[in-house]
Every structure is written in C-alpha cells, then in structure tokens.
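The complex appears here minus one protein chain, its other protein chains still in place.
Right after this comes subunit A.
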Amino acid sequence: MALAVRGILRERFYPVVQAKRFRGKINIQRPKPLHFDRAVFTELTKPWYLNPKRLKTPIELCSKPTDKIIEDVDNPYQKIIARELRERFDQSRLIAFYHRNSMNSDQQYKAYVAFIKAKMHIKTYGKKTLEMAVKDTKFEPVLDFYVSQNVMVFSPEPDIKQLLKVTKKFPQMVLLAAIFEGKFISKDEVMELHLIPNLQTAQAALVQTLNSATTTLTQQLNSHQNTLVSNLQERVKQLEEHK
C-alpha cells in the first residue's frame, strides 16, 4: 500500500506524441521547385561580402598594381652571368661606361670589332644582372648612372688613349665615366689622364717637380758663374774667328 501511494505521488511525465510524415521521394537529378516560404528564406540567407575596394583611395584604385608584377625569384642563369660580370669587374684594369644612342646594327658591329682590335670587350648587361653582380661591393655606384641604354667596355690594360681613339669614331657612344685601376673617375678626369703620355714620363715629371726647388736654388746660385763661363766661351770663339 505504501508503495502504491509513493507511486501515485511520484512525478509523472506524459509525452505528447504527434505523428509527422514526410514524403520521402525526391528526384535528386531534377529537384522540385522550392515552396514560396523556403524560397524566401533561401533568398534572405544568401551570403554577401564587403567590397575589398571600399577602403582604397582613388590613387590606389587607378594606378597599376605593383603586386601583380611577378619578378623572378631565382634565375640560375642570371646568377652565372652576374658572377661572370663580377669577375670582369675585378680583373679589368680599365672599365668604361657608355650611354648608347640608337645606332644601326652595322655600326654596332663595327664598334664591337674596333674594340676587339684594341683588345677590349664591349658588353651589354641588364640592370638586374648588374645589380646582382655589384650590390654590396665597392662598385655599387655604377647602378646610379645605369638608367637608359648602357654599355660597358672592359680592358685588361689601362689604355685610355686607345679607348678614346676608338670612341671618337662612334659618336653615338657617349662616355659617361670609367673605373681606372679600381678607382672611379669622371669623364673630365679621363681626359686629364689621356694627356699624360705614359708612366715613365709621368714619373719623370713627378721627379722633376720634386726636384724643382733644389734645381731652381742651384740655378740661381750658379747663375753668375754660368753667365761668366758663357761670355768667356763666346770671346774665345770670336778670337779664334779673327785668327
């Protein structure tokens, strides 16, 4: 009896059962057109996104995108050429930099031949290759005037005379600057160096300049003796003539 009372007083749960049936047959290949309510829900829940251009300034939108330009990350062939260029920079005692105005390929070939005859090599490299070769070296300033059509002439001998002789024949090749024995020199300095005949003469001139003080002093000290000697010699000649 006690158990029955406890059973009656215990909480009960009365589920409400509602049978729902769905027509399970669908045609997966030819789906039924959506019911209006579902179509409305589908339309309302369509995703939309913010325009990525909305925060950009007009200049960003109108100018050419730089991130689209694909640059070659690794070009092994270019690296080889750059290495070769670097070796040329180190081994050549005279390197001349030219701006090349437009000339016929005939003229270009003639220039090439003329330089070869003078034992020099005329070379054209791209700016990227040059950058690879001379970046973080003492030759880095070359990049500053490597703007337009540029050409380089490498010579193992520091023969400025020959260089200028050949250059004169081709007015389209405009000399910009040069590297002489590892030092940068401007065009004016090249002209100055051109006037010096050769090393021995320059050395002799230097020696003369160094000795100039002492030589002038001795000259001045001996001037009176020298005039006396020369006068006496003339008198001796006169006397001999009269005899």
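Just so we're on the same page, a contact is a pair of C-beta atoms (placed from the backbone, for glycine too) under 8 Å apart; a residue touches a chain by one contact, two chains touch by 3 or more; residues count from 1.
The criterion applied here is as follows: contacts and distances are computed from a predicted model.
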item: Chain not present in the shown complex, as UniProt names it (candidates "Large ribosomal subunit protein uL16m", "Transcription initiation factor IIA subunit 2", "Glutaredoxin-C9" or "Protein phosphatase 2, regulatory subunit A, beta a"); value: "Large ribosomal subunit protein uL16m"
item: Absent-chain contact - pick from A:Gln108, A:Thr129 or A:Ser155; value: A:Thr129
item: Residue ranges of subunit A at the interface with the undisplayed chain; value: 22, 24-26, 28-29, 31, 35, 37-38, 41-42, 44-50, 62, 64, 72, 75, 77-78, 81, 126, 128-129
